[in-house]
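Following: one structure in structure tokens, then a few remarks.
A single protein chain has been omitted; all remaining protein chains appear in their positions.
Chain naming follows the written order as A and B, and within any one chain the residues start at number 1.
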Amino acid sequence: MNVLECKNLSKAYKKGNFVLRDMNLTIPAGKIVGLLGPNGCGKSTLIKLICGLLQPNEGEILVCGEPAGADTNSLVSYLPERPYFDSWMKVDELLAYFADFYADFDLEKARRLLADLNINTTAKLKTLSKGTKEKVQLVLVMSRRAKLYLLDEPIAGVDPAAREYILKTIVGNYNPDSTIIITTHLISDIEEILDEYYFMGFSGVIRQSGSVAEAKEASGQTLDAMFREVYRC
Amino acid sequence: MNKKLCLFFAIVLALLTFGAMAFAAEDTGELTFNESYNFAFYKGNTYIYATEADGWIIDSSTLDYIDSVTLFDDLYEDVKAIYAYGNDEVIVVTLSFNAGGRVTILYINNNDVINSVGNGIFETYTLIPNGRTYVESSYIEVPREKLFGKKITISGKELVQYSSTSVSGHAFGEIITEYDMGKLIFHEDGRVLFLNYYECVVGAGYLNTETEIFLREEVIVYEITDEEILEQLGSGKQQTTQPVEESEDVIVIILIAMLALVFVVIPLVAAILSAVFSFKAKKPVYKKLFRTISALLWASLVVMVIAVVIIIAVIGLEALGF
Partner (left out) sequence: MLKKLLRYDLKFLFRYWWIAAVASLPASVMGGFAIKLLNSEFPTTGAILVAVLMILATILTIVAVAVMPTIMIAIRFYKNLYSDEGYLTFTLPVSRANLLNSKIISSFIIEMASVLTVAINVLLMAIIAGANFSEIFQGYVFRVGDGILALAFVLLFSLLVVSSTLLMFVCISVGAVITKKHKVLAAIGIYYGVTGFVSGFSQLFVSLSSGLIVGIVLSMKEDVRTLVGSLMALPIILIIAAVVVGLYTLVHWIMDRKLNLS
């Protein structure tokens, strides 16, 4: 079964100004997918539509065959660009929060991962550094046994060492039956872990897509180089 | 040097003394009376006994203090203090008795007597209209002749059952402010009767004790005939409700329009729109919500109509006497 299907998907923030227009996309299960494209091409918009943060003007989105909404949120684990928790909460409270609302949340795994990072779970989130906060967020997201993981710019604005950790965590903890969709600009950092790629153009047009390994072999280039070529100004 | 200084001081002292004597020697006048105390004499003027003025508010600022008062011996030995004030118009004498109690007597200059004492010597009267209370300060002032309409007699027993308000009199402008002169009685047949304490009961002189007045068979009252005064005073019918304020027609129309807008027009339009939206809505949650809004508004309109019908019916039946 396809984990994600977008059929004739259109979204406009202002009348006539379509960010996504008639987009069609199908992503199978069990893949780590890179959704790559220039700023403003609609990557984040698509992610938000899948999570139910936005409603499409036209078309539909199916997550594991069901229309995207409150019900499919239990199948989707979303990591936004920015921290999204109440900074007055303690790490423990955040863990309890996730455990409360997500039946697929693995509390033990989360504690283990946080312990590996030497993060004090009794600490208030506002006392943690930006990088640590992002790691905590990642741990929470990856500790869910979701069908679809949406990671929106997971390594942007993070130091190289932390980047490595994040990528390691992603790869080391995801369910092989699940799909991870990663949006990013930092293609060179991420291409090693990707199974498939989608080069997204403006209005949600898919300019190029396929298996990363096959594309690299065929072109003899890195995915990063291919990206630069496709989106040459 | 010392001698000159002493002389200087002596002259100053002398001048002061003479000055004081001169002041003291000024003739403040002596107040005397005739034997029956009907007349008082002061500075060459003759004053006639007006009334006992106990309880009056007298502004003595325009009156001179009279320190030389001569009473007849028999009265004098009973009196422990005398205060007298006067001017060309009035003399006010207050006597405090050894046995306790005191009396204040008013004498007026013979030349200023307008009418005989029995009919009042006061220029204007302050009346309190029917239905009002003393503390509301809604007085009307009338000249004295307007109170003395048609003179009639009526039994005290009949008078006592009607509502009344007070009448106070003003005399001599600023000297005497006001005091209780009589009563205004509001007869149930709509007449307003003035009861003058000076002549309400034949031969009794000044009488203001209600019990004494209303026990009498015959009480003298004056029926007020002046239309203007009657209108201001209000009729004899007891009013327990406030009259409806007369509003201009325009305001009434605006009010009705506002009420109709809030309770009829807007709910009706909203009910119709909600019904339309509930049909057009795609999501079940919105269908339900709009249907609920529509139902509540229709219910409010129906209940309002029923309520208005019932209220009109009840008021109508009440007006018909059921």
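Couple of notes before you dig in:
Operating definition for what follows: contacts are C-beta pairs under 8 Å (C-beta built on N, C-alpha and C of every residue); 3 or more make two chains touch, one makes a residue touch a chain.
Small disclaimer: the values here were computed from a predicted structure and weren't measured.
Across the entire complex, the residue among A:Gly37, A:Gly52 or A:Pro154 in touch with the chain not shown is A:Gly52. Taking the whole complex into account, subunit A touches the unshown chain at residues 13, 48, 51-55, 69-71, 73-74, 76, 78, 80, 82-86, 97, 100-102. Where subunit B meets the chain that is not shown, the touching residues are 241-245, 247, 251-252, 254-255, 258, 263, 267, 270, 274, 283, 285-286, 289-290, 292-293, 296-297, 299-301, 303-304, 306-307, 310-311, 314-315, 318.
Keep this in mind: only the chains that are shown with their structure count from here on.
Centre-to-centre, using mean CA coordinates, subunit A is 89 Å away from subunit B.
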